[in-house]
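With one protein chain held back, the other chains of the complex are shown just where they sit.
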Amino acid sequence: MSSDTTAAHGHAEEVSVWPLVISAGILFALPFAFALQFVYHNGLMAALSLGLGVPMIVLGIVGWTREAIGTAGPAEGLTPPAMGWFILAEALIFLSFFATYWVLRLSSPAWPPEGTPEMPILLPAIMTVVLVSSSFTIHWAEERAEKGDRNGFLKWLLISMGLGVAFLAMSATEWSHLIHEGFVPGSNVYSTSFFSITGFHGAHVVVGLGIFVAMLIPALRGTLSDGLIRSGSMYWHFVDIIWLFVVSQVYYW
Amino acid sequence: MFDRIKARACGLGGLAVGALATLPAWAGYERIPGEVDTARGWEELWHEVMVDITIIGIIFAAVTFWFLFRYRRRSPEEEGRQPRLSPMAAIGWAIIPAFAFMADDFFLAAKGWSLWNDYRTVPEDRLEIQLESAMWTWDYTYPNGVRTFNELRVPAGKPILLRMTSRDTIHSHWIPDFRVKEDSMPGRTTYLWFQPKEVGEHVVTCAEYCGHLHSRMTGKLIVMAPEEFDQWYNEAATRIQTASSEQKGGA
Partner (left out) sequence: MATLREWIFTTDHKKVGILYLIGSIAAFGVAGIMALLMRAELSAPGPTLTDNPTDYNVWLYFHGAAMILGFQIPALTGFLANFLVPLQIGAKDVAFPRLNALSVWLFYAGIILALMTFIIPDPPDVMWTGYPPYSEISVGNTAFYSFTVLLLGFASILGGVNFLTTITFMRAPGLGWNKLNIFTWSTFAAFILQLIFVPVLGTAVTMIMFDKYLGTHFFTPDQGGDVLIYQNLFWFYSHPAVYVILLPFIGIVFDIVATFARNRVFNYKMVVYGGMGGIVLLAGEVWIHHLYVTGMPDWLRVGQMVTTLLISVPVGLLFIGLVGTLYKGSIELKTPMLYAVSVIFLMLIGGLTGIPLAMTALDIHVSDSYFIVGHFHYVMAVSGTFAIFGGVYYLYPKMTGRMYNETIGKISFWISFVGVNIIFFPMMMAGLAGMPRRYWDYSQFEGLEGYHQIMSVGAALIGIGFFLALINWIQALFTGEKAPDNPWGSRSLEWTTTSPPGHGNWPEIPKIAPEWHPYGYGEDAPDPVGGGSLSPAAARERER
């Protein structure tokens, strides 16, 4: 990303502060905040730690993206294969959750276990339609970008983002509805699997939207970074395919 | 030249495959039905495996030593003269050792499998005892309701089956002298069996990390003469009966 092919021997060192900032941010925002809140029950310190960590992460990502704009080196074209490897790793996270869910479910004497309310049928169907269509729209956006049509790209990108946000909103409504009925992660093994799988999937939608933002900013400034767009849309298709598993396994099975 | 190598490689490959095919025959582990003794079987197999791996280890180590000595550097400019392998030789050097190793693996697997069957098939005339482990004790319950803690009394000569579960964390019931161990855990029932032959005392110890007193979770296995055992067993049973009737009377 940053190396300059023509750099002469002994050229000035390449440096970047952002990786360090981001990992320090992660340290504060995740382990420290979590442990302070849930292990040591010190809400104030947890909030402080979170308040320190999250801005560092955001700052780090912004700084990194800005540094990367314009210095796109030879590795730019390598982001899609790299994303492919990353998706392999992600797929295995979901596979582990699903495997756990299958084992729990198949060894359970009765299903759904006690304490499970009536699960919605219509909403997940609508969510599926929304997410699947966003896969199409991002594909069109990618096509426009390849043709260099910046406005077309922006249009379809924004529509995809809108669909993603709509999906998250529906998911949130559903969660709050279920939690209202007393169906919380601790209710039984089904709720455990339900909330963790849909939650993890939702988190991936959020990350996908984050990548979209990273595609949007340079586009608004007038540059289209091909590698990023292709890998961003790969990631989105992946999140979409996983959802099909979530729907079929967790909602309708 | 090439044909000779080819022929030789094919011949050796064929030999390896042939050896493989006859494996089940010479892996036959002579079992006398009804008289299984896993501890003895364990000792025998362990011994065989040790011999097997020692031979392999010595071969590899000896060749390495020989090469280190034979091909030490004699002048600072010398470079190695490893001959190039012909394609057939290269393939042969992969396939033949692979089959040789596989033959040994399947041989060991077959032996291991027979012993494993002994470990899992419990004779019918057994004494079945329930075990519930907890941090950090072993609670045994006998068929007639007698309960003991950290002390497993059994008659000599009889196969003993433990059906195990746990109240809290995972424990592992290990009787080193009888070469058996199996975990006990909440939510599942596991079993192990052994057959003590002689009167004596043995250590029972916990092999799975289960909390801070893990190392103090030891008990005793007391093998008694059958008559003595019966006496203890019946007395203990009467003691519970009187205890429970006293309780009823008191209530």
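Chains: A and B, in written order; residue numbering restarts at 1 for each.
Simple rule for what comes next: a contact is a pair of C-beta atoms (placed from the backbone, for glycine too) under 8 Å apart; a residue touches a chain by one contact, two chains touch by 3 or more.
Quick caveat: nothing in here was measured; it's all calculated off a predicted structure.
Colleague: Of B:Leu45, B:Leu161 or B:Val199, which sits in contact with the chain we cannot see?
Modeller: B:Leu45
Colleague: So which bits of chain A touch the chain we can't see?
Modeller: 1-3, 5, 7-20, 22-24, 26-27, 30-31, 34-35, 38-40, 64, 67-68, 75, 78, 81-82, 85-86, 88-90, 92-93, 95-97, 99-100, 103-104, 107-108, 113, 184-186, 188-189, 191-192, 195-196
Colleague: In the whole complex, what residues of chain B lie against the chain that is missing from view?
Modeller: For chain B, the residues touching the absent chain are 38, 41-42, 45-46, 49-50, 52-54, 56-57, 60-61, 63-64, 67-68, 71-74, 77-85, 90, 93-94, 97-98, 101-102, 104-106, 108-109, 111-113, 115-116, 118-120, 168-170, 172, 174, 176-177, 179-183, 185-191, 203, 205-216, 218.
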